[in-house]
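Encoded as structure tokens, the structure appears first; notes follow it.
For chain A:
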Amino acid sequence: MSRVLDALRMIWEIGWLRGLVVGFVTLTVVMLIAAFTIWFERKWSGRMQNRPGPTERGYGGWLQIFADFFKLLQKENLTPTATDRRLFDFVPPIVVFVVLSSLAVVPYVPQGPAADASVGVLLALAISSLMVFPVWAAGWSSNNKWALLGAMRAVAQSISYEIPLVLSALVPVILAGSFRLTEIVGAQADWHWFAFWPPGPGLAAFVLFYLSSLAEANRIPFDIPEAESELVAGATTEYGGMKFGMFYLGEYVHTFVASSLAALLFFGGWEGPGPDGLHWMLAKALILTASVIHVRWTLVRYRSDQLLRLCWTYFVPAALVLVFAAGLWRILAGGLA
Partner candidate 1 sequence: MAVDETSRTFVHPLYGWLEKIPGLSVGLTTADAVLSWGLEHSLWVFPMATSCCGIEFMATMTSRFDMDQFGTFTRPTPRQCDVMVVAGTITVKMAPRVKRLWDMMPEPRWCVAMGSCAISGDFYRNLYAVVPGVDTFIPVDVYVPGCPPAPDHVHAGMHVLMEKIRQVRKGTFRPNADPAAREGLLRPSIPRIGDPDRDPALSRAQAEAAFRMDPGCQVTPRSEDERDVP
Partner candidate 2 sequence: MPDDVLALFRTRLGLEEVPPEGPFVPPETLPDIVAALKEMGFLLFLYCAATHWPATENRPEAFTVAYGLRRPGPGSSTARLRVRIPADGSIPTLSGLFAGADWQEREQYDLVGIHFEGHPDLRRLMLPEDWEGHPLRKDYAIDTHHFPWR
């Protein structure tokens, strides 16, 4: 027994092997979380709408997602002839790659598993903002007008909402005085969560961050790139089978990662009553994900021009004011010392 443990410890010592194992475990867990988010969404939306949601497969229908997964695996791998074949086939793996790679810099516990980069916030936001490229490529390569319209809307929306997203993420950065995510969490120790302390700008920044990340993840009321009542299925109109499955999964992983980031920036990450750790982080991220789902099944969506006007006339100025206020707080409260 001890030999096995020794061998495991030896493997653990080798950096790249450890990274491989930890990365594999993290990705599996996050994908499972995303899958269960889908199940949760179907149950929750059912409850919101006076219906039971999936019930027949497994207890409470929890096996339903696996049925969907196995079904999608077996579907014909269909590439329409009029598409730009190479790009079309290349896009879905890219979506999954992009959303999962943003996990590389989002720590769930102080020790990792993510790289604790000195510009972690920027890196996480930058990677997740890369999502617009595969969506755009999907719309472009599909050779379908609905997909193209969806892709163009996605580009316009992502570029606009990047700005309030990054600016509102700057508020905790200024308050903590660091771009490092672990240090931002550390600055929120003793219940000084940035969502509530300093009162006012923190909460407002969280609301901005939350709404902007809704827009980034294309969720209702900002889901105009998908808009299935207008644009059939938006950029993914031509995708079927597992290729669509990757988009589907990527969307939920994206939501979860954005929620995790919000939990880190504004809700003290793994801090909480009792022992700190992964459980608090996951609980916060999941609660935020659930709220995204709740919002989705409550509201109708904006029109694209209203969406952009909302961004440029309300969100961006508000975010600028908040950044200024955070700086002021830092000077007045003597935080610079």
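Definition applied: a residue touches a chain if its C-beta (ideal position, glycine included) is under 8 Å from a C-beta of that chain, and two chains touch if they have at least 3 such contacts; residues count from 1.
Per the selection procedure, all candidates are chains of the complex that A comes from, given by their letters.
All of these numbers come straight from a predicted model, not from anything done at the bench.
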{"item": "Interface partner of chain A in the complex, by touch - 1 or 2", "value": "1"}
{"item": "Chain A - residues contacting candidate 1, complex", "value": "42, 46, 49-57, 61, 64, 66-78, 80-82, 143-144, 146, 228-229, 232-233, 236-241, 244"}
